[in-house]
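Remarks on the structure that follows.
All protein chains of the complex are present and in place, except for one that has been dropped.
Order of writing sets the chain letters: A and B. Residues in each chain are counted from 1.
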Amino acid sequence: MSGTPVLEVRDLCKRFPVGGKGPFADKSWLNVVNAVSFRLDKGETLALVGESGGGKTTLARAAAMLQPPTSGSVRFEGREITGLDNRSLKPLRRRIQMIFQDPYGSLNPRLPVGAIIAEPLLVHGLGDKAERRQKAIRLAEQVGLKAGDMSRYPHQFSGGQRQRIAIARAIALQPCLIIADEPVSALDVSIQGQVLNLLRDLRDSRGLTYLFISHDLAVVRHFADRVAVMYLGRIVETAAAETLFDAPRHPYTRALIAAQPVIGRGKRMAADCLPGDPPSPLDPPSGCPFHPRCPLAEARCRESKPELEGEGGHRAACHVVNGGGT
Amino acid sequence: MSRFLLHRLLQSLVVLFLMSFVIYWLMGLMPGDPIDLMISADPKITSEDAARLRALYGLDKPITERYLNWLGAAVGGDFGFSRLYAKPVPEALLPALANTVRLLGITLFLSLLIGLPAGMAAAIRPYSKTDYTINLLAFAGISLPAFWLALLLIIVFSVFLGVLPAGGVAALGGDGFWDQAKYLVLPVANLTIASVGGHTRYMRAAMIEALRQDYIRTARAKGAGPARVVLGHALRNALIPVVTIVSLDFGFLFSGALITETVFAYPGMGKLIFDAIMGNDYNLALVALLFVTLLILIGNLLADLAYAWLDPRISYR
Partner (left out) sequence: MLEAIETSQDPTAAALEVRGLEVVFATDAGPLKAADKVSFAVPAGRTLGLVGESGCGKSISALAILGLVPPPGLIIGGQILFNGDDLASLPERRMEDIRGARVSMIFQEPMTALNPVFSIGSQVAEALRIHRRTSRPEAWKAAVEMLARVGIADADARAGDYPHQLSGGMRQRAMIAMALICRPEVLIADEPTTALDVTTQAQILDLMMAMQRDLGLAILFISHDLGVISEIADEVAVMYAGAIVERAPAGELFERPLHPYTQGLIETLPGTGPRLPRLPAIAGQVPDLGALPRGCRFSDRCPLADDECGASEPTLAAAGERRRVACWKAAP
């Protein structure tokens, strides 16, 4: 746990202009990520969870400098990378790779699998043609594809196989950090387990660090070391995975866990499901952003924004559970 | 909405202004000027005369200066004098414009009236006999060369049957409705046959796309019959892309019916612009081309308004 973290993000904000174009339009800002900080140590898996619109994907993309953050600091292996131009970022891009939810959308349909896997090597000018080919075959075998698959095209594969292709391509440059954005959400249940096992094997054999984005709490509980729960662009709770699921503190985390369907629990009892929809980030509520839906909300929750507080790496942003007098 | 309109109108003005310069400049690039034409018509003009005439008309000045002079006059409402027609430009332009509006307005109306339902009929059962028949006719219309079709129409209806005039706009002294309308029949038929195929194909494609959407399945699951599914649910969505095509046609039609106008000796805008350019009639060509630009801009604006009317997801603020 000591040493330089692979990724350290501090007070990262990302906002987008919204509203009409042209000289007469109103402009306003959509604050998608709001003052988020976290660190990711080597070999660790941090999961970002939360519902759509929480800012998980934007945070990950900003942290990887795919979309430069509006403000805040991102240190990758100890080095500040915000403000770097594309040329200086290029060597870093080798070390940070992404895997997406829909592998089909990220695979060029006109290239055979061998060329897709070897493409990052080509882009970064590594090896000659024969070496790249050899390397691509080795990578394909590592992710459970056959050497014979190399000349086939993405559409000839099932969803799970395509995700394996995307993974092979992602590890081709021997990255140290992989950002996996809902990597198993589009896969069938019987395939999901296979791909999660593969990601875990690669982590163990290659010492990979994962920033793992998922809406599926069961998958996160199985796969992550640490979890950060996001709501409306903020981290509202963060803890080691076991701690978070065994003793969630923030009411939003509790509601998420309670809403997650579990097999074999019997028919659901209509009870304490969270009311309403997440509010619009264009018009966020005052004080704690969760207060309009929160069963515990008090007067102070409407007035002041709670800080992320707590001990032993388990921190929550909630006035009520963090205690303290009113 | 009003803010959007204001924004778009300003935008259109800027485009019009830029276009006026581009057109002016392009005409300046053309070889020859009106004085050259005078020389070729009258060999007695000496080069000193020519130079004097150029200075008189301001043709010896640099093009930007000439443009600014023209612009200043045009803003003041003076569009100059048409050399070819020997009258002020607006007077030369307006009759042609009226003819064109009549010819192409009717054509566009007929083409949509036939093309949209035909496209829909084809889309309801793709690859059926109806679809194949409609497609065959549409492609025939698209593929027939306009000049050839025009000649064919003249041969059949004017020469053999003798029921319709071969060209022109009106007989001397004939100002009854039929007297004027019969001159329009062949050119309208010619242009409609040429454009209806395109409208049919666009409508067919848009309709097939709309009928593939999930909400069509929802409508059917709700118990909607075929008529309600097609006319109630698919049509409005299918019209959205068709509006784009029609708005593009709008500007194009007002400038591009040259061949038809020529074959039928119909004095419309296409013919006018062509003659003005060939005759080095700067003033007339310039204003006519700008007018076409304006019509295209209006067409686009109408299309944007139609989008907002058809599609609630589009709102202009």
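The rule is simple: a residue touches a chain if its C-beta (ideal position, glycine included) is under 8 Å from a C-beta of that chain, and two chains touch if they have at least 3 such contacts.
Nothing here was measured: the structure is a model prediction, and the numbers come from that model.
S.K.: In the intact complex, which of the depicted chains does the undisplayed chain touch?
M.R.: Hidden chain contacts in the full assembly come out as A, B.
S.K.: Which of B:120, B:219 or B:259 touches the chain that is not shown?
M.R.: Result: among the candidates, B:219 touches the missing chain.
S.K.: Using the definition of touch stated at the top, determine which of A:66, A:173 or A:191 touches the missing chain.
M.R.: Of these options, the touching residue for the absent chain is A:191.
S.K.: Given the contact definition stated above, which residue among A:133, A:152, A:215 or A:314 touches the chain not shown here?
M.R.: A:215
S.K.: Even though one chain is hidden, which residues of subunit A still touch it in the full complex?
M.R.: On the side of subunit A, residues 51-52, 158-161, 188-194, 196-197, 200, 215, 217-219, 221-223, 241-242, 255-256, 258-268, 270, 273-275, 277-278 touch the unshown chain.
S.K.: Just checking the interface: what residues of subunit B touch the absent partner chain?
M.R.: Listed in rising order, the touching residues are 213-215, 217-225, 228, 232-233, 236-237, 310-313.
By definition in this document, only the chains that are shown with their structure count from here on.
S.K.: Please report how many Å separate the Cα centroid of subunit A from that of subunit B, as a whole number.
M.R.: Their C-alpha centroids are separated by 54 Å.
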